[in-house]
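Heads up, one of the protein chains got dropped from this complex, but the rest are sitting where they should.
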Amino acid sequence: MTTATVSRWDRFRESFFWYSFKRDKVAIASFLVLLAMVLAAVFAPLLAPADPYDLAQINIMNSELPPVGLDGADPAFPLGTDAQGRDLLSTILYGTRVSLMIGFGAVVLQAALGILFGLLAGYLGGKVDAILMRIADVQLSFSTLMVAIIVGAVFKASFGNLMFGEIAIYMLIFIIGVAEWPQIARTVRASVLAEKKKEYVDAAKVMGFGTPRIMFRHILPNTLSPIFVIATVQIANAIISEAALSFLGLGMPETQPSLGSLIKSGFDYIQSGSWWITLIPGLVLVVLVLVINLLGDWLRDVMNPRLYKG
Amino acid sequence: MALLEVKNLDVRFAVRGGDLTALRRISFSLDKGERLGLVGESGAGKSVAAFSILNLIAKPGYIAGGQILFEGKDLAAMSERELRKIRGNRIAMIFQDPMMTLNPVLTIGTQMVEAILAHRKISKKEARAIALDRLQKVQIPSPEKRLDQYPHELSGGMRQRVIIAIALLLDPEIIIADEPTTALDVTIQAEIMDLLLNLCEQENVALMLITHDLGVVSQVTQRMLVMYSGRIIEQGPTREIINDARHPYTQGLINALPQMGEPGARLFQIPGSMPSLKNVPSGCPFHPRCNFATDQCKRAMPEYVRSGNVDVACYEVANLIEQEKRMQEAES
Partner (left out) sequence: MLAFLVQRISQALLVMFVISIIAFAIQDGLGDPLQEMVGMSVSAEEREAIREELGLNDPFLVQYLRFAGNAIQGDLGNSYFYSKPALEVIAEHLPATLELVIGASLIIIFLSVPIGVYAAIRPQAWLSKFFMGVSTVGISIPVFLTAIVLIQLFSIGVTVNWFPADTGWGQWLNDFFTTEGGLPSYGRGDDLVHLFGTWESGLFTSEGLAHLVLPCVSLASIMLPLFIRLIRAEMMEVLQSDYIRYARAKGLSAGRINFLHALKNTMLPVITVGGVQIGIMVAYTILTETVFQWPGLGLMFLEAITRSDIPLIVAYLMVVGLIFVVTNTLVDLIYGLVNPTVKLTGKKA
């Protein structure tokens, strides 16, 4: 058992993947920053000085305190407090957690939809392909953000504010996942079309394997690297989409804030000089999205897959 | 003085992990109105040699040393500005694939007129008249109409005619043609080649013909160079080389020609393949494929020796000449 893991570890260390990672300072830095942010988000309940969901810990007298280093700061709140008197550091830790959850969740959903539809369209071809890709085209030309806003608006109107707030995380995962599936579907389809021509698929057919088996067991594994690359970038996009929806009031409620809703709630106080409530979560969001995008760029260079161009 | 004289030209590719040598110490000359053939397998550096004359090598290639003397002036040392006055004007080029050579979004007329206006201070109307005249020279049907057409509206053969017409626009001294018929249908290859040769003869233009087709070279050129792995291994009068090739590689090339063999006989094949730039063998680069290779061949690149009117870089040939000399001395 141990020998197997050791040899796998050795193989990984000798791989081109690891080699090019070691050489790329930007990739290493991005990975470390991302790792730190993910860990901080996962262990937010342990790390955060206060629990922003606990109303009893909040004192309105502490509202709009600036971060340490500015006049009037309170050392108990290193990044200051928001308009309700919540500790900004804690809310940001919890907010990052929410943003990351939605980002990962939405990408898992869109990957599932995108892989399924992409495989079907690419492998079956013909009418199925035409219809699925037509839908993808229309949805993309409408822009994924627009689709997400519309679906979000409809949901919010049909569920009502309170109800929507309670299930907002799942709603957002659903909305963003559904809005963004064409991206992955087109990439999968492109790689399937390329794979389909190869001999091993004919061989599998000759051996009498059924269509689903050929699609999932034979073709899919060979299309994974482009999916992996695009999924990375899509996490960044999903986090931005979530932030945009929350900023519009179609996302996470203020009681359970994501980075986007923190920015939104802080924006109302920017004119009164409390810039930190909106700009510090904003900075965290940008860093989070930037490091994911940089890792995505690096992955694309390393794996050099046939990404759908367009 | 030769019209074009290339001396010890070195071309390298700057890649990560050091430079790769694409051309090593290339020397040859081209006289006015002469037809020179440049042969070799793909990867031998023929195209690099062709493009380096006008300093048009694609990055990361660069000229690392040597001279390219055109009418006594060194093209390798010229500024881009001075070079531009020669490109297309004094020395014209014909590229391999006519499908890729013409800009798809500009009309034939635009692409011809701009070439004239880049070098002559005349009106567009006069330039158009010249363009029309050259299109007539290359025997394109309804030339007037072609001027306003886009490249994709023309067939491959017609496009190559257009490109020959463009090469002739400014009455150049030299035309460098890089495999001008390779990308065309076999049926029209001869037609285009004849057209090119006739026009060069008519206008007294020197032609440097790059090709892997020894048959064409043997028929149409006066002198030829044989390249292998970035080096010229044999050069001299075409007839002399074809009739009595010295270098084992050239011999192999000639034996590989179908018409030279017996009908029904199996074609000769040189065993192995051209080394890539990344791992050029030591000494004579041909030694791993050569039947006559000795330890000497692995150590250093042979110098040129003269045999008749031919220059050859081969120890075996040098040894033979040496032996002959000694025998002659012994006789006398």
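Just so it is clear, A and B label the chains in written order, and each chain counts residues from 1 on its own.
Going forward, contacts are C-beta pairs under 8 Å (C-beta built on N, C-alpha and C of every residue); 3 or more make two chains touch, one makes a residue touch a chain.
Quantities reported herein were computed from a predicted structural model and do not represent experimental measurements.
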Taking the entire complex into account, which one of B:G37, B:G66, B:G88 or B:P143 touches the absent chain?
B:G88
Of the residues B:E114, B:E191, B:D213 or B:E240, which one touches the chain left out of the display?
B:E114
Which listed residue (A:W18, A:F43 or A:F142) would be found touching the missing chain in the intact complex?
A:F142
Of B:K32, B:K73, B:K124 or B:H152, which sits in contact with the chain we cannot see?
B:H152
Residue positions on chain B contacting the omitted chain are 51, 54, 56, 58, 80, 84-89, 92-93, 95, 97, 100-107, 114-115, 118-119, 150, 152, 166
For chain A, which positions touch the chain that isn't shown here?
138, 140-143, 145-146, 149-150, 153-154, 156-158, 236, 240, 243-244, 247-250, 260, 263, 267, 270-271, 273, 275, 278-279, 282, 285-286, 289-290, 293-294, 297, 310
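The rule is short, and it goes like this: only the chains that are shown with their structure count from here on.
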Cα centroid separation, chain A vs chain B, in Å, comes to 56
